[in-house]
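One protein chain is absent from this view; the other protein chains keep their places.
So, subunit A:
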């Protein structure tokens, strides 16, 4: 979908912002770009809609060099969500959302129903909010409109530049959830810049960790956590504020040790002690087996944060819970996994402190 080939950016004063970036963003994936400030993550993203020109190398979208597109039309087809939200303060919510469709000369009627549809999607009542000015909305609502503005003309690609960093923790969490839901519904290709590792791990289908203009590791969240390429990656992942904010999919047990198929269960291959998750032949989640008996239990979503997961443990009184990603059973989470993870993150912290 988006391909960076040997992209380098050198500024006139000689500083190099990016060195030989090679990168592919798959269609429909959410790629999180992360790294310490000055690592080039935002530069990388802004090259996609040509806000920044590479000094060397090429960037292709749909296998066509982005320089061969009309720059304005290219941008109309790339949604852009800014860190500063940057809604136009003199325009109403409706007018803000209409900016790109109007340039693309959408019909009025079509546009109006599109606005209703979009606002419903993120839980903003169109009747109530259409005619409001951005200043009359809360920060969370504003950035929701910011996202809608990027989505309005149904672009193939959406760029998000630390979209939630200006928000309070509660709105941030809510919006992250919204983005996950949206992404599942609309399947856009999203390039998402963040400095928040938890956010990257929770939202990204893949995470691209950068440092000093280079890609250090580009991998799935799980691999990043389980198989960090080097100490830098390990440190960077470890340096999160609290392990309780971590999404469960970096903690869970991906081995099949605690998973049985329905077939296996029905054939009687039952271990009497312990708890196991049960999955169907197509990989969907079925239920759990507790000491040889089938019990119903809710499953955890892979992006649920640890704190919420522990609440489910409390109310369900199982020692192990299944974890699903869109109905598919991807692993299990047990008290043991949690304890080990907490221990590990604690020791990381101690290391950091002793290094200081």
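Keep in mind that, in the parts below, a contact is a pair of C-beta atoms (placed from the backbone, for glycine too) under 8 Å apart; a residue touches a chain by one contact, two chains touch by 3 or more; residues count from 1.
Here is the rule we go by: contacts and distances are computed from a predicted model.
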{"item": "Chain excluded from display, named as in UniProt, from \"Putative small integral membrane protein\", \"Osmoprotectant transport system permease protein\", \"Heme exporter protein C\" or \"Formylmethanofuran dehydrogenase subunit C\"", "value": "\"Osmoprotectant transport system permease protein\""}
{"item": "Selected from A:1, A:60 or A:91 as touching the chain missing from the view", "value": "A:91"}
{"item": "Candidates A:27, A:56 or A:73 - the one touching the absent chain", "value": "A:73"}
{"item": "Absent-chain contact - pick from A:49, A:222, A:245 or A:302", "value": "A:49"}
{"item": "From A:1, A:60, A:99 or A:212, residue that would touch the chain that is not displayed", "value": "A:99"}
{"item": "Touch list for subunit A against the chain that is not drawn", "value": "49, 51, 71-76, 78, 80, 82-86, 88-91, 99-100, 103, 149, 159"}
